[in-house]
Every structure is written in structure tokens, then in C-alpha cells.
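One protein chain is absent from this view; the other protein chains keep their places.
Let's look at chain A:
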Amino acid sequence: MPEFFHRKIERNAIGFVVAIVAVASIGGLVEIAPLFTIHQTVEEAPDMRVYTPLELAGRNIYIREGCYACHSQMIRTLRDEVERYGPYSLAVESKYDHPMLWGSKRTGPDLARIGDKYSDAWHVRHLINPRDVVPESVMPKYGWLARNELRIEDLGAHLVAQQDVGVPYTQEMVDNATRDAYGQATPDTDAASGVSERYGAATQVRAFDGDPARVTEMDALVAYLQILGRLTEAPYKQSAAAEAGE
């Protein structure tokens, strides 16, 4: 008689507490725990690279300004999304994203493959006043990004925290974090060469905000936007293979 049984447990506060926690834990244990242990959950992509310190700083600005509230970074496995934005997103692409920025709402378009689609100059103009380049846009203006110097002196500490959560930054990367952030946005300085040494020859080293004399928040954010979807070639290879197989 379930009613009789329930009459008993509802007389015992501690028992009730234990029952609630037990009953509520099952779902999460079954759905979340295996994601850490089943290794097919995240694909292999040997070419996947970590963010440079400048890109990481840009990502933090993306988070700070709440860009994720209006832009997703997750192309679903639907025909119209693939045709609009590009190959669908793979789990491996956000492997180093602490936290992920998949988003939940598209007030603006998806950004998972925005990297290299527009010029730096377009991004800078768009961020300063979106309506200069897209008259119908409802995006806010982000003029302060071009005015604010980027805080780079503590990026080493950021990389250490990233190491702590499992991102494979080397000690050399940590030691040179500030210098690399500076170098990536100032192509004509000595600091520039180390960036591609440590993060790969394909790393974009240039004055993203158009001003090689300063490292601004605009440099960082544009550097981040330009790398979106370009950390690994895996999704493009997979989609090319699928097309070839048709």
C-alpha cells in the first residue's frame, strides 16, 4: 500500500531528505558521468590547437560582454544550418572551451564558422557601429573595445588556471603569455616571431584593430572571432569526405 508507506516516510525529515537526494541524483549520474568515460564522445583531431593568449583574452571579452546571449557557436546537424553556416559542429572543436559557448539563442547569427569569413577591418567597423555595415542590425555598439588597452600582464596566471582545468599549455607558453599576446597584435616587433613558433605557423599575427602601435581589447576580440571554426580542420575534412561518398 504505497499510501501507507508514504505516510511513514513523511514523518521522518532526515529520511525524506535522503530520499529526495537519491531520487534526484539518478538522472544526472546516468546522463553526465558516461560523457567523461565513453571516449567516442569527443572525436580525435590531432591538429586541434589551443587558443593563443591573445585569442583567450578575446574569448574572455566575448564572455564579459555577454555575446553568447545572442550568438550560438553550435551548428546543428540540419541541412539548412549546414548550408547557411558551414559544416556542423563537432564536440572536439570545443574540447578546450572552459566553459563552452554553444549558446541557446540566435538573436544574431551563429558564429561557429565566422573565422576568416570577413576581414579584420569589417569586424572592427562592425563592432564600433554594427549599423555602418549592416543597416538593419540590432547589435549594440562596442566602441569601448577600441579605446581600452588590453590587460595582458596577468595572462600567464590565466594560462596556469587553464592548465589546472586540463588545457595542454606548456610551461614555455605560460612563461611567454604576456609577450605572445603583445606580439600577436604587433607584427613588426621582436615578440611577434615567438607566437607562430609556439602556436603553429598558421597562427594569425597582425594588427587586428588596424593600429600596430597599441594592443587593445578590439585586437583580442577580433583575433578570437577570426579563429572561430579554425582551430582544427576536422569538421571540414569530415564534410568533404561525406560529399565525396555521395
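The rule we apply is simple: contacts are C-beta pairs under 8 Å (C-beta built on N, C-alpha and C of every residue); 3 or more make two chains touch, one makes a residue touch a chain; residues count from 1.
By definition in this document, contacts and distances are computed from a predicted model.
Engineer: Under which of the names "cytochrome-c oxidase", "Sulfite reductase [NADPH] hemoprotein beta-component", "NADH-quinone oxidoreductase subunit K" or "Multiple sugar transport system permease protein" is the non-displayed chain listed in UniProt?
Structural biologist: "cytochrome-c oxidase"
Engineer: List every residue of chain A that touches the chain not included in the displayed model.
Structural biologist: The list for chain A reads 2-3, 6-7, 10-11, 13-14, 16-17, 20-21, 23-28, 30-32, 35-36, 38, 40-42, 60, 63-70, 72, 74, 76-78, 80-81, 83-84, 88-110, 130-131, 134, 136-144, 151, 154, 157-158, 161-162, 164-167.
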